[in-house]
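Right, I'll just put the structure down here and ask away after.
Missing here: one protein chain of the complex. Every other protein chain is in place.
So that you can tell them apart, the chains are marked A, B and C in the order they are listed, and the count of residues begins at 1 in each.
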Amino acid sequence: MKKFKNAEYLISLFLSILASLIIGAFIMLANGRNPVTGYVALINGAFGSKYNIATTFAKTVPLVLTGLATSISFRSGISNIGGEGQLYLGAFGAALIGITFVNLPGIVGIPLALAASLIAGGLYALFPAILKVRYNIDEVIVTIMLNTVAVLLTSYLVNYPFASEIGKMGGTEIIAEGYQLSRLVRLSTLNTSIFYVAVISIIMYYLLERTSIGYEIKMVGQNSNFSRYGGINVKRRMIFAMVVSGALCGIAGAFEVLGVHYRFLQHISPGYAWDGMLIALIVKNNPIGVVLMSIFFGALKTGSISMENATGIPSELISVIQSIIILFIAGESGFKTKIKSFLANRRAIKKAGEKNA
Amino acid sequence: MAEKLIELKEITKQFPGVLANDRVSLDIEKGEIHAIIGENGAGKSTLMKILYGLYQPTSGEIYFKGKPVSIKTPLDAIKLGIGMVHQHFMLVPSFTVAENIVLGVEPRKNRFMMDYRKAVSITEELSKTYGLKVDPNAKVESLSVGIQQRIEILKVLNKGADIIILDEPTAVLTPQETEELFKVIRKLVEELGKTVIIITHKLQEVLALSDRVSVMRQGRLVGTLKTKDATEQILAEMMVGREVLFEELNRIEVPREEVLTVKGIKARDNRGLMALKGVSFSLYSGEILGIAGVEGNGQSELVEVLTGLRQAEEGSVMIKGVEATNKEPMEIRNLGVSHIPEDRLATGLSKKATITENMILGYHNREPYATKGIHMNKKPIRERVSRLIKEFDVRTPSQDVTADKLSGGNMQKMVIAREFSFDSSILIVAQPTRGVDIGAIEFIHKEIIKKRNEGAAILLVSADLDEIFRLSDRIITIYEGEITGEFKRREISKKEIGLYMTGKRKGMRQGGVQDEEI
Amino acid sequence: MLKEIINLTLLQHTIRTATPLILAALGGLLTQHAGILNIGMEGMILMGAFFAIVGSYFFSSSLAGVLMAVGVGILVGLLFAYFVIDLKSDEFIIGIAINILAGGLTVFLLRSIFGVKGAFSSPDIVPLPRFRLGFLEGIPLLDTIFNNHTVFVYVSWILVALVYVYLYKTPYGIWLRASGEFPEALETAGVSPRKMKYISSIACGVFCGFAGAHLSLGYLTLFTENMSAQRGFIAMAAIIFGGAHPIRTLIAAFMFGFFDALGIRLQVVGIPSQFTQMIPYLGTIVVLFVVAKSYIRKIKKNVEGES
Partner (left out) sequence: SNEKTPSEDGKGTKVGLVLAGGLGDRSFYDSANEGVEKAKEELGIEFKVYECRNDPSLYSDQLVQASEYADIVAVVGFEFFDIVQEIAPEFPDVYYIYVDNAIEGIDNLITISYIENEGSFLAGALAAMLTTETSIEGINEEKIIGMVGGVDLPVIRNFYVGYEAGAKYIDPEVDVRVIYAGDFEDPAKGKEAATALYSGGADIIFHAAGKTGEGVFEAAEELGKYAIGVDSDQRYINPDHIVASMIKRVGQSIYETIIKIQNNEIEKGKVIYYGLEQDGVGLGYGTDDMPQFATEEMKAKIDEIKEKIISGEIEVPTAK
């Protein structure tokens, strides 16, 4: 029953992506571009070589983390829209460790940097969580505001007290060698953080789907009255979910520093937390779905750059096509029920007709 | 023969996976009170919603005064003079009574502006005409269900309805309120020439009120008969397809021991008003203590205080000698208290969660369902739930469907199954059979008695006096947040207890007066 | 120094900055009342800004610009409504999709129509007229603060009043609110909640079209990529802040405008820009906190007063 549902979901998801790609093809045609060349370049760009695959996976690292962060918070019924801010603080925290304790070996330093990012992100999420459960202040608006505050605060820090001496870039110094996660494929920024992410994904899957804590979080999010009535400490679960969510975003930031840029940069995230949120929403906060959809988004991003470069299809058209893909995926269940009830009605009418006859 | 006002012909309604109505044909005559009965999920509401334009039939036709009509939206139904009072009230909580009553047909000052004053005067006018008292300016969210029921009826009448459909209007009413409602219905039919269709699970009501009665089972119409030819037994049999025995429940004597002591509890309701003004009583093992009262007199708040869902401002609660005042629900559960909440949808379950998820709550972090309280073990969980589903006869296609797919009666059985499966020594049971069909009522009552006979202490809160009288070993009455009387089983009659429930009499009854039959 | 910060231009700045927020927020609060959280406002504003320029440039008329923005607003509103209401898609996702769509489409059309990237300005774009209120002319203070703004500044205030009356004093507003709070109740009363939701969504498109037109034709006379610059999100924050009440939302928008103006002026005094730019955001949180605390205190007081 459940298996069947999953398969059905996958099929209709696939169909909606296909439908949007067909619309995309028409857009390209209308622009005098060859959609076949375009899509070949897209797929090739995402998976065509070792480097391309690596790049695709490099893109998924922050998406998986921020996606999982969204999953746990939205499941608990408290909406953490503040991932971006938590990511920035986490990234800065990791960088700070990396430029301060320069003599630590990686085996100590990296966990320490991750711990710092986790704490920074977690604490930054704790604040709106407390405002929510204690004073009933809407967490959506608070976390949105805190995003900008974090970006500005880190921007101040890297421009003044922690500004890099060289490179005039609005960033910290390079973190010490021991902290730098090694790259896995030549030229690509894919690095060992992907292994950490794999482990974190498994832990999060386990936490959300297999433990009593995950169960409680889900129940709290669905019906907090029911949960409290059933003996769950609702506030504690909400705060827990929010803090874990913030910590994950913090770690996402840390990996940008430890694995990609090797320093904190003023504009380190192009909105990873937003993309992660979108991904989590699309897969209805399912952790496995988050991982798969992140890979899809990573591929789309990597592929579309190649497509742009190879065919000259302008990037803005690609974002139009992307938005259509998102619309179709989001409309998937709606289209399905529309079609289903249409078919069911026809069948019933037919049946009734036969009986009457 | 009376004029056929409405004819439903071969109505079929297919929901994805459920055939809710299967070729149902039914006539409604002008000026009659037509009762429709049937088990939970038999398709009664669906049929009425089709008549009211909320659903479209998959096939079948509707004739109105002999002519075929197509009722695409409620507006079409309203134009034909059909009005419907829904099982779950269709009132906007933040709006005033007047706003709700005129919703959709607002009086206007000009093309655009609503005339609120006129709405108030319309409300007052209606209220006077039909003898249903309401305060036009009160916000609906602050009103009791009884009053909300009145508003619903006024709303329908205001739209000029000649045919009034009432879907389980009495499920949440006290006997007094029910009696009042019936008076209004009779008045509507006899004096104003209206036609009434009423859905109910209470067979006495059918017999007392209706002219004809139709019985539905599993989407089909089993038959329609004149009420004067019907008896409870006949109807019950038609409904469930087998004989239903209302047997006397078997009680055995169990050692009594005080397990719950409530002293001087004061607490406020959601609006901040004092709802409990110093309530004290004790509950003993092996007894069912019924709390009788008109709804809104503090019962809900009392239950919430006892179960940790609401803070008491004064007073104390002792559970088995342990101080339990204002403890968290979890701590109270750990003391061995189970709770059937009055509002199953808001509190008793999560509609979006599966049956399994709903039924494991409370056990989800105990061995063997969770290793070390963390790792949840699928197999024992599924086994437990499927056993409970069987034991409590919860009708569901699978334990993996979400709870919102269950009919109201089955939702209730699910909640009861979960709560009764805890080896709790105290059960706090509120409105256990609200909106539940007779088969299920019988089942639930037996389960409650079984628990009692096993030595559990049960606090029963119900708006249904029959239920209170049938189950309770002891009854206390509550009025405006105070206890007004305490009676042993068979010490007081249903009529008399009404005086205590409405605050007209207070204090302990002395001596035993023979109770009327129950 | 204080004179540099607290002066009349501070209030003018507040008014100007608040205007696009008010316009968009009025639209968003209508969908909010219909039970839909619309985070696609950002994209709707951007589209409005772009098509206002298109209309004004090609028809040499600012009115044509506004009409064009409104027309596109209606289309986007319909798109949003179809997915959210009929297909029951997640409103968050659809909102984000609309934002991405707007970002891509405006850039694409900017290049296809005007042959430029990044920004487009031209003397052929007819800006919206400014308004002089004759009766204010003599009054020194009010004249400087309130006079001589672009037309949408005044329109936005009138719209606040209209939306207020609409929501609370007309049957249609009552239906709209009912459609969000309890759609079944409205449906059984014979009014289609779907229709009301559609109307709110389209109205939101129109209002965001206004906001966009105000940005590109009123406030400025040009279009640049992403010129909506998060205003849709701030408008949403204003709606949440104001509890979707038009007047309180107006106040919230003014508050943002004021903090923004204050922030810019405080830089002149030498406070690092990062901190002055935080003011609107931290200020909002502080105000929320103060409001929430005093609310809790008020409840406590009421309770004590009664007993």
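Some notes on this structure:
The definition used in the following text is that a residue touches a chain if its C-beta (ideal position, glycine included) is under 8 Å from a C-beta of that chain, and two chains touch if they have at least 3 such contacts.
Every value quoted in this text rests on a predicted model; they were computed, and no experiment measured them.
Of the chains on view, those touched by the hidden chain across the whole complex are A, C.
Contact with the chain that does not appear here is found for just one residue of A:Asn159, A:Thr192, A:Asn225 or A:Thr337, A:Asn159. Only one of C:Ser56, C:Ser156 or C:Gln274 touches the absent chain when the whole complex is considered: C:Gln274.
Panel shows subunit C; residues 4, 7, 9, 13, 16-17, 20, 116-119, 121, 215, 219-222, 224-227, 229, 260-261, 264-265, 267-268, 272-274, 277 of it touch the chain omitted from the view.
Even with one chain removed from view, subunit A keeps its contact list with that chain: residues 51, 55, 59, 62, 152, 155-156, 159, 163, 166-170, 174, 186-189, 256, 260-263, 265-270, 272, 301-302, 305-306, 309, 315.
The rule we apply is simple: only the chains that are shown with their structure count from here on.
Our note on geometry: subunit B versus subunit C, Cα centroid distance of 45 Å, whole angstroms. For this pair, subunit A with subunit C, the centres built from the Cα atoms lie 28 Å apart. Under the contact definition stated at the top, not a single residue of subunit A touches 2 or more other chains. Subunit C has no residue in contact with two or more other chains. Residues 1-2, 210-213, 215-216, 218-219, 222-223, 225-233, 340-341, 344-345, 348-349, 352-353, 355-356 of subunit A are the ones that touch subunit B when the two sit in their complex.
On the subunit B side of its complex with subunit A, the touching residues are 10, 12, 14, 16, 23, 58-60, 307, 309, 328-330, 333-334, 339, 341, 346-353, 357, 360-362, 364-365, 370, 373-376, 398, 400. Those residues of subunit C that touch subunit A in the complex are listed here as 83, 86-90, 92-94, 96-98, 100-101, 103-105, 107-108, 111, 233, 236-237, 240-241, 272, 274-275, 277-278, 281-282, 284-285, 288-289, 292-293, 296.
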